[in-house]
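Below is one structure; the comments refer to it alone.
Only a single protein chain was left out; the remaining protein chains are all shown in position.
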Amino acid sequence: MSIFVNQVQVSFGDCDPAGIVFYPNYFRWMDATFHAFLHDRVGGHAKLCRDLGARGLGLMEAKLSFRLPATEGRALEFAIEAIEWSGRSFTVNYRAVQGARVILEGYERRGVFVEKDGRLAAGDVAPVQEILG
Amino acid sequence: MSIFVNQVQVSFGDCDPAGIVFYPNYFRWMDATFHAFLHDRVGGHAKLCRDLGARGLGLMEAKLSFRLPATEGRALEFAIEAIEWSGRSFTVNYRAVQGARVILEGYERRGVFVEKDGRLAAGDVAPVQEILG
Amino acid sequence: MSIFVNQVQVSFGDCDPAGIVFYPNYFRWMDATFHAFLHDRVGGHAKLCRDLGARGLGLMEAKLSFRLPATEGRALEFAIEAIEWSGRSFTVNYRAVQGARVILEGYERRGVFVEKDGRLAAGDVAPVQEILG
Partner (left out) sequence: MSIFVNQVQVSFGDCDPAGIVFYPNYFRWMDATFHAFLHDRVGGHAKLCRDLGARGLGLMEAKLSFRLPATEGRALEFAIEAIEWSGRSFTVNYRAVQGARVILEGYERRGVFVEKDGRLAAGDVAPVQEILG
């Protein structure tokens, strides 16, 4: 069972001259799914950062494997399937479907960035796990 | 009363370093609202173009007046308020709100582009008006 | 003569299924042209805001008239043609060409937004005119 599902609208303008979704949009929707999840659980990224004294839950890595092209004009169900926690990063696993069609699978690896001596550095993710996990 | 309302998700990544929506996104959502309207009424842009023998319902002009900044993490209700038909173009009037807050007002002027002697030209909009009006 | 010209790369992914530029991208490039201009003249938006004690040079209105479709794979020359100053807003006029082809004309009306009693309000543009005009 998914942890969270975000309904995404796939529009004409999201597609390229080949008639299929311009792939960076899938990453945009993956990020939007993460932020919708934060709003659902903790009132959003800004509030979470204030609570944690952090600058942002930024990206270290992002990957998507594209299985089938999404169809324009239909909702895409972008789901968080699992979150894996390690020392200074956590990995959010995603899967998106249109009905029975699996469109993509992938993940974001994120860190909790805090300012330290004027630079951004990845901090311990344990406090985030307590809140979100 | 609005002709059509499209629920738009406003996400963290749609905002700029000033913390407000990066304004080209409003135009993206205006276009998405038009295409959602086409899906609702006639099965989408591709089907409408096949029915009309046209290449696209392309843009001649687009304008937005920004009243108040939209808040991230909340739906934006992007509505079509009226469509005005003239000879070779039609104007779609929009208004977007978040609850009682009017976020923007504006319009798209669109033509029906057909290929003629290897070039795109704006054709008569009467057949579109019959279908959509 | 143009005040400033920004070379924009028009790529495959900027185009829609009709094979022409997805129009919100033109607004993205208009904004990028304004910010490139700020970098060229005053070291960027962030520096200008610090100098002015402002939150941002935000949008009140944006309009584009599309003359001819831009061709993918060729540079688009996005130019600032004139800036008109009034009390609490200024209007930046743009024109974009590919060679001899005029692709679009339009404008942004911007204000200087300052925080006042916890709200954003448009301030006097005279200090901006002194710097940019």
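When the chains are written out, they are named A, B and C in that same order, and each has its own residue count from 1.
Following the convention adopted for this analysis, a residue touches a chain if its C-beta (ideal position, glycine included) is under 8 Å from a C-beta of that chain, and two chains touch if they have at least 3 such contacts.
All values reported here derive from a predicted model rather than from experimental measurement.
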{"item": "Contact partner of the left-out chain, one of A:40, A:61, A:84 or A:124", "value": "A:61"}
{"item": "Chain not shown: contacting residue from C:36, C:52, C:80 or C:97", "value": "C:36"}
{"item": "For chain A, residues in touch with the removed chain", "value": "17-18, 20, 22-25, 27-28, 31, 46, 55-56, 58-66, 69, 113, 120"}
{"item": "Residues from chain B at the interface with the omitted partner, ascending", "value": "12-13, 15-19, 22, 24, 72"}
{"item": "Missing-chain contacts mapped onto chain C", "value": "6, 8-9, 11-13, 28, 31-32, 35-36, 39, 44-45, 72-73"}
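We adopt the following convention: only the chains that are shown with their structure count from here on.
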{"item": "Inter-centroid spacing, chain B versus chain A (mean Cα positions, whole Å)", "value": "28"}
{"item": "Between chain C and chain B, distance of the C-alpha-averaged centres to the nearest whole Å", "value": "22"}
{"item": "Interchain centroid distance [CA atoms averaged], chain A/chain C, Å", "value": "31"}
{"item": "For chain C, residues that touch 2 or more chains besides their own", "value": "17-18, 22, 24"}
